[in-house]
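With one protein chain removed, the remaining protein chains of the complex are shown where they sit.
Every chain is named by a letter (A, B, C and D) in the order it is written, and numbering of its residues begins at 1.
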Amino acid sequence: MLLKERIPWKYVLGKIRYELLIILVYTGIIAFLYEDYHIKHFTIPLAVPMILGTVLSLLLAFRSNQSYDRWWEARIIWGAIVNDSRTLTRQLLSFTGNGNVEEPVEVWRRKFIHRQIAWCYSLGQSLRRKDALQGLDRLLSKKELEHLKHYDNKPSAILDLHGRDLVALLQNGWVNEYQQVALDSTLTRLCDSMGKSERIKNTVFPATYSMYIHFAMLFFIVLLPFGFLEVFGYVTIPMVTMIAASFLLIEKMAIHLQDPFENKPTDTPVTTIARGIEKDLKQLLRDQQVTLPELPATEKYYVL
Amino acid sequence: MLLKERIPWKYVLGKIRYELLIILVYTGIIAFLYEDYHIKHFTIPLAVPMILGTVLSLLLAFRSNQSYDRWWEARIIWGAIVNDSRTLTRQLLSFTGNGNVEEPVEVWRRKFIHRQIAWCYSLGQSLRRKDALQGLDRLLSKKELEHLKHYDNKPSAILDLHGRDLVALLQNGWVNEYQQVALDSTLTRLCDSMGKSERIKNTVFPATYSMYIHFAMLFFIVLLPFGFLEVFGYVTIPMVTMIAASFLLIEKMAIHLQDPFENKPTDTPVTTIARGIEKDLKQLLRDQQVTLPELPATEKYYVL
Amino acid sequence: MLLKERIPWKYVLGKIRYELLIILVYTGIIAFLYEDYHIKHFTIPLAVPMILGTVLSLLLAFRSNQSYDRWWEARIIWGAIVNDSRTLTRQLLSFTGNGNVEEPVEVWRRKFIHRQIAWCYSLGQSLRRKDALQGLDRLLSKKELEHLKHYDNKPSAILDLHGRDLVALLQNGWVNEYQQVALDSTLTRLCDSMGKSERIKNTVFPATYSMYIHFAMLFFIVLLPFGFLEVFGYVTIPMVTMIAASFLLIEKMAIHLQDPFENKPTDTPVTTIARGIEKDLKQLLRDQQVTLPELPATEKYYVL
Amino acid sequence: MLLKERIPWKYVLGKIRYELLIILVYTGIIAFLYEDYHIKHFTIPLAVPMILGTVLSLLLAFRSNQSYDRWWEARIIWGAIVNDSRTLTRQLLSFTGNGNVEEPVEVWRRKFIHRQIAWCYSLGQSLRRKDALQGLDRLLSKKELEHLKHYDNKPSAILDLHGRDLVALLQNGWVNEYQQVALDSTLTRLCDSMGKSERIKNTVFPATYSMYIHFAMLFFIVLLPFGFLEVFGYVTIPMVTMIAASFLLIEKMAIHLQDPFENKPTDTPVTTIARGIEKDLKQLLRDQQVTLPELPATEKYYVL
Partner (left out) sequence: MLLKERIPWKYVLGKIRYELLIILVYTGIIAFLYEDYHIKHFTIPLAVPMILGTVLSLLLAFRSNQSYDRWWEARIIWGAIVNDSRTLTRQLLSFTGNGNVEEPVEVWRRKFIHRQIAWCYSLGQSLRRKDALQGLDRLLSKKELEHLKHYDNKPSAILDLHGRDLVALLQNGWVNEYQQVALDSTLTRLCDSMGKSERIKNTVFPATYSMYIHFAMLFFIVLLPFGFLEVFGYVTIPMVTMIAASFLLIEKMAIHLQDPFENKPTDTPVTTIARGIEKDLKQLLRDQQVTLPELPATEKYYVL
C-alpha cells in the first residue's frame, strides 16, 4: 500500500517512461515536419480526437471504478481475516474456560493461536507466489511443518489442521457441542476469505476489455498531435505529452489496483496486516512481551 | 477465461470481421463518390454524429459495467463453490473423528467427497449444456450413475444424494445433531450457488436493451463517414473503420462477459476450477498421489 | 422475459408508434415551413440541443441502470425462491428419514411439497394481480383451498400453513428440535423472498424522477428540428425521428425493466420458473412421470 | 410515496416557484438590456456554460444516484420490517403449538402480536418526529403505555418489552430453548431495521456536497443567458427558464429522495406499510373481521 506522502516522482513517472519517450519523439517529428517543412495538410479538427476522448474517458472511468472495487474487495477480505482471527482467539480463550486453566489447555491454546498467526502469514506469502512457509518455523512445530510439506495449498492444509484439532477439543470435553459448531463456523469464514483472496488473485481482469481500452487510447494519442498542431505549433509537444501522461497514468493505476497481490508497492499490505494480527493475538494470549520479527527494509513510501 | 497474454489478433478481430468488411465497403463507396464524382452536398457537421456518440458511449459504458457485474458474479459464485467444497470436506473429516477412524467411516467419507468433486464437474458441464455426467465414472459408483440417469437436473440430484447420505451419518451416530445441521447448511449454500449459476445462465440479458444499443450504434456508424469526408477525404476509410471497430469490440466484449457459461474462451473457467477442487479435496483426503485426468487440448491463450 | 431472438419489429416499434407519429408530423410541418416558405429565422445552433442531450443521456443512463438493478433484483429473488424450494425439499426428505419410511410420513411429505409448489405459482399469480389460487386444485387439498379463501394475502397464508405443519412434524417426533429450527429458517427465507417481491411490486419508481426525465426529453425533441434544419433540410424528418426513437426506446425499456411483475412480455418469467420448480421438486419426490399442466399459448418471442 | 398518476402540476412546480420567478426576472432584465438598449458586449460563447453544464450534469447524476440509493435502502429496510413481522408471527404461532391451545397462550400470543403491530406504527411515527405512541391505545395495554412513557426512544423500549416477554415464554415451557434463540434472532433483525431507519434519518447527506453542487448550479444559471442572447433574443427568457427548471427539479428530487422520513408526500409510506402489517398479522391471528382505523384524508396523488 502506498502511503499518503513521499511518493517519489521517479516511482510515479518511472512506470510510463518508455511510453512517454516514444510519444515525445513521435510528436516531436510531427511538429518538426509541420513547422519547419510546412507539411500542413494533415491537420484535423480538434473535434475528431474529442469524440474518441469522450468515449475513452468514460470507459477509463468505469474501468478505474471496477479496478478500485477489486482493490477494495481485497482489502475487505483481509479486514475480515483480521476480525475472524480475533474472533477465533476470543472464542477459544473464553470457551475453554476463564482464569487459571489446566496446563494442557494452556499449551493447546497457544499452539492453536500461533498456528492461526502462521496461517495469515502463509496465505499472504502464497498469494504473492513466495514460499508459503518461509519464516514460519517460529510459529509452527517441526511436526506441523513436516506435515504441511506434502500439500500444494499450504494455507488450506493449515486450516485442515485447525479443523482436526477442534475435534480433539470436543473429545477432551474442553468445549461443548454448540461451542464446537460456533468455532467451526469461524473456520468456515476464514476458509471463505482464503478462497476469495485466491479468486481475486487467479481471475484475470477481462483481457479483451483491457486490450480494447488500451488500443483505443493508443489510437487517441496518435491522433492528438494532428488536432493540436494548428493551435500550438511546437507547444504541441509538451501538451500532447502531458495529456497522454494523464491518460496513461490513470490506466496504469487501474492495472495496479486490479491486481492487489503482486508483491508490488501498490499491493494490499498483507505482511503488515499479518504482523498486526500477530501482535493483537499474542497480547490476547497475554504474552509478556510481544516481539515481532524485523521487517525487510523497504523504501519509505509504501508498506507491504 | 482468456489469459493475460498471447491472445492472437485473429481471435480478437475475427469476432467482428464481417462487420468491419461491410463498413469498409460502405465507407469506401461513399468516399469514392465524394472524392471522384464530387457529390458533396451530403456532408454533415461533425456535431451530429457526436451527439449520438456521447449517448452511445454512455449506454455502452453502463452496459459494459452490467455485463462485467454478471461476469464477476459468476466468478464469485464459483469461488463460493470452491470455498464450500473445502468447508464440506473439512467438516466431514473433522466431525467424523480425527486420526485413525473405523473403515466404514473412511469408505463413507471417500465416497462422499468424491461425489462432491463429481458435483462440481457435473454442474460446470450442465451449465455449458454438455453431458452432465460425462467422465464422472471415475468419481461416482455405478449404482449412483444409474440412479442419476432418471433425473433431468443431474447436479440437483447429486445434492439430493448428499442430503440422504447425511441422514445415514446421523443414524449411525457418526456425527451429532448439531453437526448434521451444520453440514446441512453447507449443502444449502452449495444448492444456492447451483441455483445462482443457473439464474445467470437462464436469464437473457434484457433483449430490448441490447437491441436498442445495437441499432443506435449502427445508426452512428452509418452517419460517421458523412461527418468525416470533408476533413479526411480518403483517410475517412481507415478512420471510420477504426472508430467503428472500437465501438463494435466494446459491444462484443460486453456480450461475452454477460454470458459466462457458453463453452467459449471468455467463459468462467469452470473445468479448471473443478480440477482445482479435485486436487485440493483429494489432498485433504490424504490421497498419496493425486492424478487428474488430462485436459482436452485447447489453444494456449485461454483456459476453460 | 423476452428471448434472444425473433422479437418482431412490430412489438418493438409498437410501443412508441404514437409518439413517433406525432414527432413525424411535427418535424414535417417545421421542415415544410422552413424549406417551402423560407421561414428561416428560427433555426438555432446545434450546441443548444446538445447541452440538453448530454444531461439527458446521463440521467437516462443512470435511470436505465437503476431500472436494470430492480429487474435483476427481481430475478435474484426468484432465483432464491428456486434455491429455497429445493433446500426445503431436500431438508424434508433427508430429515424425516431416508429409504423406506412409514406411510404417514410419505403422505405428509407429498402434501407439504405439493403445497410448496402451489406457493410458487400462487405468489407469481398474486404479483401479477391474477387470481392467486387459479389452477392450484391439483396441488392443494379441498380443505386447504377452503381455508385459504378467507385470506387476502394467499401466499402468506400458505406459508402460515407450512409453519403450522412443521409443529406437527416435531410433535410426531419425525424431526428433532434442531431440524425444526433449520426448517423454520428456510421458511423465513421464503417469507423474505415473498416480501421482497411485494416490495418491488408495490414501490412506484420515484414518480417525479420519471416525470422530469420525460419532460426534459420532450423539450429536447421539440428543440431538435430547429438545430437540424440548416444542415439537413428535408432529411431533418428521418434524422429527428430516428434520434427521438433511440431516446424514446431507451426510456420505454427502462420503464419495462423497473416493473418486472406486470403480466407483460418483459416480466420476470415467474410462471416458467414455478414450472421448473414443480418439475425439480416432483423428481426429488421420485414421482414416476412428471406431467406439467400445459402452458397457455403465447407468442414465441417471450416466456411468462 | 407519490403514486404513478395524478401528480398535480401545482405540486411539481410549486417546489421551485420562487427560484423560477427570480430566474425569469433576472433573464428578462438581461434580455431587455440586450435587445432594447443594445448593450451587447457581454455575450459569451455557448461553450463556457457548456463546460460547467457537463460537470454539473455528472455531479447531479451521481448525486441523484446516491439519493436514490438512500431512498431504496429505506424502502428495503421497511420491506424487511414487513418480512420479519410476519416471520415473528409465524414463529410464535407455530412454536407455541398448533390447533387448540390453552387460553393463557392464546391471550399471550394476541398481546405479543398486537404489540408488534404497535411497534411498526410507533417506529414510523417516531421517524417522522410525531408522537410515537399516538393512536396506539387500541393495540397496547394501559400498563404498557404507562411503562413506555418513561423512555425517550419508544420503539426501542417496545422491543425491550418483547425481549422480556420471551423469557416468560421459555420459563412457562411454551417454547424450547432453540425456539427461544430463533425468536431472539428475529428480534435482533427487527432491532437492526430500527437502527438502520434511524441511521438514514439522522445522517445528514454530506452538507458540503449538496452546497457545492447547488452553487455550481447557480453559477451555471447565472451564466446561461449570456450564452443564449445572441442566438435567441427574447426567446432566451423561456429557454433559460426551462433549462434552469430541469436542473432545479432534478436537484429537488434528489433532495426529497435522500430524506425519506420527513412526513412529506415523497416519504417512504411507513403508515401504509404499518397498516398492511396490521392486516396481515391480524389475519394470521385469525381475527374474524379485521378493521383498520381510518386513514387521515390526504390528497389523492400520494400515500403516507
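Basically, a residue touches a chain if its C-beta (ideal position, glycine included) is under 8 Å from a C-beta of that chain, and two chains touch if they have at least 3 such contacts.
Given the structure is predicted, the values throughout are model-derived calculations rather than measurements.
Chemist: Tell me which residue among A:Gly79, A:Pro104 or A:Gly135 touches the hidden chain in the full complex.
Modeler: Residue touching the absent chain, from the options given: A:Gly79.
Chemist: One chain isn't shown here. Among A:Gln179, A:Ser210 or A:Thr271, which residue touches it?
Modeler: Of these options, the touching residue for the absent chain is A:Gln179.
Chemist: Of D:Leu3, D:Ile16, D:Leu33 or D:Leu59, which residue touches the hidden chain?
Modeler: D:Leu59
Chemist: Determine and list the chain A residues touching the chain excluded from the picture.
Modeler: Considering the whole complex, chain A reaches the absent chain at 1-4, 7, 12, 46-47, 49-50, 53-54, 57-58, 60-61, 64-65, 68, 71, 75-76, 79-80, 82-83, 86-87, 90-91, 93-95, 97-98, 176, 178-179, 182, 186, 228, 231-232, 239, 242-243, 246-247, 249-250, 252-253, 256-257, 266, 279-280, 283-284.
Chemist: Considering the whole complex rather than only what is displayed, give the residues of chain D touching the chain that is not shown.
Modeler: Interface residues of chain D facing the absent chain: 44-45, 47-48, 50-52, 54-55, 58-59, 61-62, 65-66, 150-153, 156-157, 159-160, 163-168, 171, 177-178, 180-181, 184-185, 187-188, 191-192, 194-196, 198-199, 203-204, 206-209, 211-212, 215-216, 219.
Quick note on the criterion: only the chains that are shown with their structure count from here on.
Chemist: So what angle, to the nearest 5 degrees, turns chain A so that its CA atoms land on those of chain B?
Modeler: 70
Chemist: Can you work out the whole-Å distance between the CA centroids of chain C and chain D?
Modeler: 24
Chemist: Two or more other chains touching the same residue: where does that happen in chain A?
Modeler: none
Chemist: Chain adjacency by touch: line, ring, star, complete or other shape?
Modeler: The chain contacts form an open line.
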